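Got a structure for you, questions after.
Shown here: the complex without one of its protein chains, the others still in place.
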Amino acid sequence: MSKRTIVPIGPYHALQEEPEFFKLHVEGETVVHLDIELGYNHRGIEKLSESKDFEETIFLVERICGICSTSHPLACVQAVEDAGNIHVPERALFIRSAVGELERIHSHLLWLGLAGHFIGFNTIWMWAWRFREEVLNILELISGNRNHYGMMKPGGVRRDINKTDIPAVRGLLEKLQDPLKLFRDTVIEDPLIHARTKGIGILSREMAVAYGALGPTARASGVAIDARRDHPNAAYEMLDFDVVTCENGDVFDKTVVRILEMFESIRIIEQCLTKLETVKGPVDSNPKCVAPGEGVGVYEAPRGEVFHYIRSDGSNRPVRHKVRAPSFMNVPTNRETVLGGTVADATIILAAVDPCYCCTERMAVAIDSHGGDELWGARDLIRLSCEKTDRLMKETGWRGPQPPENIFANR
Amino acid sequence: MGIENIITKISEGLGDSLLSLKQKSDKRVYIDIPPQAVRETSRLMLETMAARFQIATGVDTREGIEVMYHWALDADDLIVTIRTMVSHEKPELDSIALFCVAAEWIEREMWELLGIHFRDHPDMRHLLLSDDWPEGKYPLRHDYQRSDEVTP
Partner (left out) sequence: MNWAINALTRSLNVFHLGGSACNNCDIEILDALTPRYDLERFGITLVGSIRHADVLLMSGIFNKKSAIRAQELIEQAVKPYVVVAIGGCPCTGLMFRDSYNWDRPVGEYIHIDAFIPGCPPKPEAIISGIVTVIEGLRSGALVPGCLQDPTPADVELVPEASGVGSID
């Protein structure tokens, strides 16, 4: 068994060549060592924040990540409000929760599509992203942009949700029910998806707690933490929802947690809309300054708890702004989940943490080249993963998820 | 458990190491400790109080470099921030990464951005900055100059 070093050139979105890598050291087919190197995405945002005023900082912080682009601003404004004891009107709280949950749906659908792609089912990728477009339409209706909504500000939100737009948002929630049920049933029933994800990349409960894992990565391992329930923010104290957990911590459980969370998100948005029809008042308390002090804001992003710390000296700029994205805690768990697994499973295991790599600083792998080692790229890893699916299909006769007969019925 | 009980339990566990305690609200508590008490305090929070390590923040101030360890008590909707101060001349702290795996990366980040030396860290090397970043130049310090930057 020769020792090979495999360099996935590219992170999860191995569809895109990016200078981030995971380096896997492999013996035969088994991964024996994992190096994670960051730094290719580091833009010095914490330092930049010190030269911006509190409102400009929100726009900066939004661009930490394109997918959780409301999670960071929400945690940041909450930190500012905690520091300055700033009041937020009730209507704004419901809008915050609604936008945050819409983001959760589109982020999980994005992940689902990529996970399907990595296993070799591009149809799942196309379906999931097709329905994601509907969510982006609604976000554009509410905020004016598909991503980077610019909705949050210290003291409230920038835009109200018009009464005339609420039926459109409800229409979206209606429209999503069937596709989400389709995804849920497919994942829960399809034997090929089971074969590719059950028992793969297991993160034990002890390890999840030791690494401080967050979000679906932790909840799939049975660690029932959720900042919406544990550190209630926005309107979550006034809303009714369940925290979804599983027990085994494998890729299958991480998938199930994310899919079932989307149903919870729909429930939450529906409650917010009902409240928004009756709760009146401003959406912004218009704070003129932030009192000296320090504050912490946490928010449950699609990937887990986002943490922001703000220190203010009474001027209009933060003295210190600390940002910690959930992937900073989740990505190190890959050390536990990838080791001992096969190289064909590596892509889906690394993807299961749903690293918002731009949040964390990108994973890269530094390679120490040994003479005569084979170097493989991310495309090769995905190819290995798809080959495993093909092999399973041949051995078992399972076909994998198929499009439903009436796929065009609910257009 | 109730915030009063939590505060009592932490205060008793810290003993003389508790320099000051401020309860900003019923969700936020800030505690000051001397630098040499970092390890025992972290063990207290992690093991005795069963808190979750959220992250650590380093701040360059006039008085020295402040390091805050943020611990979440999820069952009680509480975030306890344990703060200590090291001098600019000798910015050293004991690493807690050996028993708190969750702190491994952030200690690396605080070293490279602020110049804090964490004693006995299992894997101290650059996390975010390139390996050829000039030694002794820490971007988050207030005396950092742009002219110190690396040109690739």
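Residue numbering begins at 1 within each chain, and the chains themselves are lettered A and B in the order written.
Convention: a contact is a pair of C-beta atoms (placed from the backbone, for glycine too) under 8 Å apart; a residue touches a chain by one contact, two chains touch by 3 or more.
All figures in this text were calculated on a predicted structure; none of them were measured in a lab.
K.L.:
Among the options A:Phe54, A:Phe94, A:Trp129 or A:Phe241, which residue touches the chain absent from this view?
P.N.:
Of the candidates A:Phe54, A:Phe94, A:Trp129 or A:Phe241, A:Trp129 is in touch with the missing chain.
K.L.:
If the hidden chain were put back, which of A:Tyr40, A:Tyr211, A:Phe263 or A:Phe328 would touch it?
P.N.:
In the complete complex, the chain left out is touched by residue A:Tyr40.
K.L.:
Among A:Ile67, A:Ala218 or A:Leu239, exactly one should touch the missing chain; which is it?
P.N.:
A:Ile67
K.L.:
In the full complex, which bits of subunit A touch the chain not displayed? Write them out.
P.N.:
Against the missing chain, subunit A presents residues 13-19, 39-45, 47-48, 51-52, 56, 59-60, 63-67, 69, 110, 113, 125-126, 129-130, 133, 146-148, 356-358, 362, 364, 377-379.
K.L.:
In terms of residues, what is the contact footprint of the unshown chain on subunit B?
P.N.:
129-130, 139, 144-147, 149-152
The criterion applied here is as follows: only the chains that are shown with their structure count from here on.
K.L.:
Report the inter-centroid distance (CA atoms only) between subunit A and subunit B in whole Å.
P.N.:
Inter-chain centre distance comes to 26 Å.
K.L.:
Along subunit B, where are the residues that touch subunit A in the complex?
P.N.:
Result: residues 24-25, 27-28, 30, 52-55, 57, 59, 68, 70, 72, 74-75, 77, 79, 81, 101-102, 104-106, 126-130, 139-140 of subunit B touch subunit A.
K.L.:
For subunit A, which residues are in contact with subunit B within the complex?
P.N.:
38-39, 42, 44, 46-47, 82, 209-212, 225, 230-232, 293-296, 298, 305, 307, 309, 311, 319-320, 322, 324, 328-329, 332, 361
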